[in-house]
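The complex appears here without one of its protein chains, the remainder shown in place.
Per-chain residue numbering starts at 1, and chain names A, B and C are given in the order in which the chains are listed.
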Amino acid sequence: MIDVILNTIVSGILIGGFYAACAIGLSISFGMLRIPNIAHPGFIIAGGFLTYYFNKTFGLDPLLAGLLIIPIFFAFGFLLYRGYNRFFESKRDEREGQMSALVLFFGVLMIIEALLSVTFGVDFRTVTTPWSSIVLHFGSVGICLRMAVPFLCSVLMVCILYLYFSKTYLGLVIQAVAQDSMAATLIGSDPRFAKSIAFGISFSTAAYAGTLFVCLVPVEPSLGMQFLGRVFSIAILGGLGSPLGTAVAGLIVGITESLTTAYIGSSWTLAVSFILLLIIIAVKPTGLFRR
Amino acid sequence: MSMKRFGLMLIILVVVASFSMAGGKAEGQEGSDTEPIRIGASLALTGNLGSAGKSILLAWQICLEDWNAKGGVLGRPVELVYYDDHSNASEVPGLYTKLITVDKVDFIQSPYGTPAITAAMPIAMEHGMVYPGNAALAANKEFNYKYYFSFWPLGPRQVEGIADLFFEAAMSSGEKNLTVAILSEDNEYGARVSEGALESVKKYGLKVVYNDRYPPSPATVDFTPVVRAVQNTGADLFFVGSFPQGTISIIKACKEVGYKPKLFGGAMTGVAYAANLTELGPLLNGVCACCYYVPEPTIQFGNVEDFLETYQSRAAVEGVDPLGYYNPPWAYSSMDTLLKAIEATGSLDQTVVGDYILANGWDSVVGKGAWDPAGSGEIAESRGFLVQWRGIESNDLSEFMVPGKQVIIAPEEYQSGPMLWPSPLFED
Amino acid sequence: MMKKVSFELIIPGIIVACIGLLIAKLVSGIYFFYVCYAILQMIALAAAWNILGGYTGYVNFGIGGFFAAGAYTSIVLLKYYEVNFLVAILAAGTVSGILGLLIGYLSIRVRGIYFSISTIAVSTILQMVVLNTPFLGGAKGFKIIRPPAFPPFSNYIEFLFLLILLISFFAVAVSRLIEKSWIGRSFLAIKDSEQAAETSGVATLKLKILATVVSCALMGIAGAPYPYFITLLEPYSAMGLTLGTYAFAAVFVGGRGCWFGPIIGAVLLGGLQQSVTVMISSEWNILVVGLVIIAFVLLAPNGVVGLLKGRKKPVLLKKKDRV
Partner (left out) sequence: MALLEMKKISKSFGFPALQNVDLSIDAGDRIGLIGPNGSGKTTLTNIITGLIACDDGQVIFENRDITKLSAHRRSRLGIARTFQIPQPFYSLIVRQNLYIPLRCRLKSEEAMFTEAGRLLDLVGLSDKADGLPSDLTQIEQRELELARALALSPRLLILDEVLAGLTSQEIDGALEILRVICESGVTVIMIEHIMKAVMGFCNKIVVLNSGMKIAEGMPEDIFRNPEVERAYLGE
């Protein structure tokens, strides 16, 4: 009995870490930069497909391939923010702009899906590695590396981001810009540059989350659209803009879903993250960990 | 500002122009003897059903090429008019109306999947079109349309019948007091499969210890909790009704939590796709699932091998499923049977052709047979069979192209080898 | 007020119905009605969304959920209880309106993207409820056989066309009625500054709830004839994101906070979607629609209406307010 609970909770923690990796980029782009990038799940899937491509073509380990595509996504995110700022953000006031930006990124999401279908076909794709079927046993708890490795990578990612944003100069500048871009100019930093960097980071996390995704389960191009709601609700649960908060929110959702599957019925799991979200909104609208 | 206005006007112009062109496009002139005979369809070429849709399209194209190489139908070339419905059933009624009333195609083929096929059914009925179906679950149940012909190998009992194969195999082991766990995807397919399983279980007097559904991908990413819940019941038979992503993940999860039921599988779809087979590789050993074609000597119908050879050479180039064990033979047969009926009757009249197909049954690369006498539009006898994988050593595609590795264990008439009991799951 | 309602709703409604009937009699191509149905449905949804999202600034992402709530209500009543179609439509509006009330109370606590995501949450939970309720067809959904056509229609789709024509007219007329009254002005005040509106004597909570209820009820009404159009009502296609996002995008293409913006947007976007589908039979058609949406957002920030009126003028302005 206790074994089942333990194993269930461990599964929940492992998948929760992966959820956090998916949501953390959104937390940065929406929480810090106020850019409602609903195309984020689309970029995650794109990252997954690129990892698959590198793995199949050059036989690279997916975790390594993921590291290779990070610079590509970073550069893309950096440039995309430049374009976004030049052609969009600077031209309208923030509140109106956010609503239009939702539609803009919806268009981007459609384009990603179309390009992926054209390039990679519409089949389910996944990456298998020598380590993915290994299962480690700790007493009665079994941990499978297919789940554990993505979890560890996510933890690493959250830690790096946390340290980056709280310890490095540029990280602190980004935080300052997030609070007040006028104030940041006073200390002599270009808010546009800081924001571009942050958006690039957000994209890098999407790329690596995609790598982890394709290691975990098969993906196909239209998955991004379907994954949207959950990623957003985790980012909000964690309090936007807080890497640690997102991690904890991911874990909470993962564990709750896992327990629901085991004890209530798997047919209700999809509702879990949303019911949690509604409860949080009723109690504390700014999310669990908003400072 | 004026640049912007100019840009906008340009966009509006393009939209309006394309709209009017679309309305007026392809108003076919009829009657001429050299004009091609046109077959219309919409298919899921994008969206979540895109994979199946694309392989069906290729099969149809091969069929039309075969006919055109032989000089066409009634001396006229055959042509395919198709649209992409984005796997979205609500686009289907409009597209079929356009095919029939605007493009004025001579015959139609169905789209792919139950929702889309059902959505186009009233249109086909209204215009009295012959309506060959491609992979729907009991689409004709409420409609009872006379000219609906389902080219799908499951027969009158549909997916519910898969459960019979699975539990029949389990009973043939001679073991008593087996317990059963049923897990299915939360969609129409899963619902029907689990209903069938409950009926079968009742028939054989087995005991159900677990019965639940899981939300379809991507809502469920991690299957270990649900598999662990099943494992916890200690069920001897684990019957699963899943779509491709679930299939892969559930098999992996079973291996990971170390759950080894005596028989595992059933109605898991996606095990006919090359991408999934190579993904799973040795993990498939001991798994039992319903298939419609495997290279075993006991199921030599029609000339399906020849077709698959052509298909496989083309599929590699076009980037669709390179094996073609699932939809393509049946899609080819669906088109082929229709064209044969036109040729045989010498008529383009829907009633004449429809009555001919109804009377003469189906006959193509998948062999021949009759229609369900009850009028459901399904084939008279199921052509699905239960396969047990064994001796798969690598993740290479060639593993799945030779006999002996995908052994048919039920029904008896197609059996190509004895069932291994208990199933040697995941053994290399 | 009653006089105004009858002038703005009933008389034009009768005229629209007559025009619709005339079209149904004159146009013989049935395909025309299918295309029109899809576009009119988008107009109705876009106009309904605009009442909440365009005027008060609360963005509802759960359009599919409220639409499907209407569709399910109507099919349950029609199939199990064999009620009159009109009753089914009213009931569909009522059920979605009650759900809208729920969303309205959410707006007390949250706004902005938080509100939007909660609407997705409500709509997903609805989907779960449908999936787990056999009475509502569960995952298998409902298969629907259309009744035979009845005079004066030669085809059932003509009847559905007339129905959705009236529904979309109704949705647009209601939003126009709101826009031209003090209620619309107060909605805009809420959008611009809820605090300032409240201290200027606007009962913001009551008005927000009014907006959500009317908006959601109209979405439900738009969903009522849908089961007969699609003939298979199942949770995934009815509640998916696609329907809603297109409606939502239509408002932005046309122009927000203005009653005819949604009409322009839905005709452009719906027309584009329909024509691209039959012209380009591959992945590229999604790409084209995506690019057009992006182009519109970049080039026409306030939609087509904004471009036509010029950026500096507010969308809502009556002639007599100017000297």
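We take it that a residue touches a chain if its C-beta (ideal position, glycine included) is under 8 Å from a C-beta of that chain, and two chains touch if they have at least 3 such contacts.
Just so we're clear, the structure is a prediction, and the values are computed from it rather than from any experiment.
Seen in the complete assembly, the chain not on display touches C.
Residue C:Ser186 is the one among C:Ser168, C:Ser186 or C:Thr277 that touches the chain missing from this view.
Shown as candidates are C:Gly20, C:Pro227 or C:Gly257; the residue that touches the absent chain is C:Gly257.
Contact with the omitted chain, checked across C:Ala197, C:Val276 or C:Leu307, is made by C:Ala197.
Contact between chain C and the absent chain runs through residues 182, 185-186, 188-189, 191-193, 195-205, 257, 312-317, 320-323.
FYI, only the chains that are shown with their structure count from here on.
With centres computed as the average of Cα coordinates, no chain lies farther from chain C than B. As a whole-number value, the distance joining the C-alpha centres of chain A and chain B reads 34 Å. Centre-to-centre separation between chain A and chain C, using Cα means, comes to 32 Å. In chain C, 128, 131, 282-283, 286, 292 are the positions where the chain touches two or more neighbouring chains simultaneously.
Under the contact definition stated at the top, the residues of chain B that touch 2 or more other chains are 45-46, 186, 213, 215.
On the side of chain C, the complex with chain B involves touching residues 29-31, 33-35, 37-38, 128, 131, 138-141, 143, 145-146, 155, 157, 229-232, 234, 236-237, 240, 242-243, 268, 271-272, 274-283, 285-286, 292, 295-296, 299-300, 304, 307, 311. Contacts from chain A toward chain C in the complex involve residues 30, 36, 87-88, 91-92, 95-96, 98-104, 106-111, 113-115, 117-118, 225-226, 228-229, 232-233, 236, 267-268, 270-271, 274-275, 277-278, 281-282, 285.
Taken in their complex, chain B has these residues touching chain A: 45-48, 50-51, 54, 87, 183, 186, 212-215, 217-222, 224-226, 228-229, 232, 244-245, 248-249, 252, 255-258, 270, 273, 275-276, 279, 281, 283, 319-321, 395.
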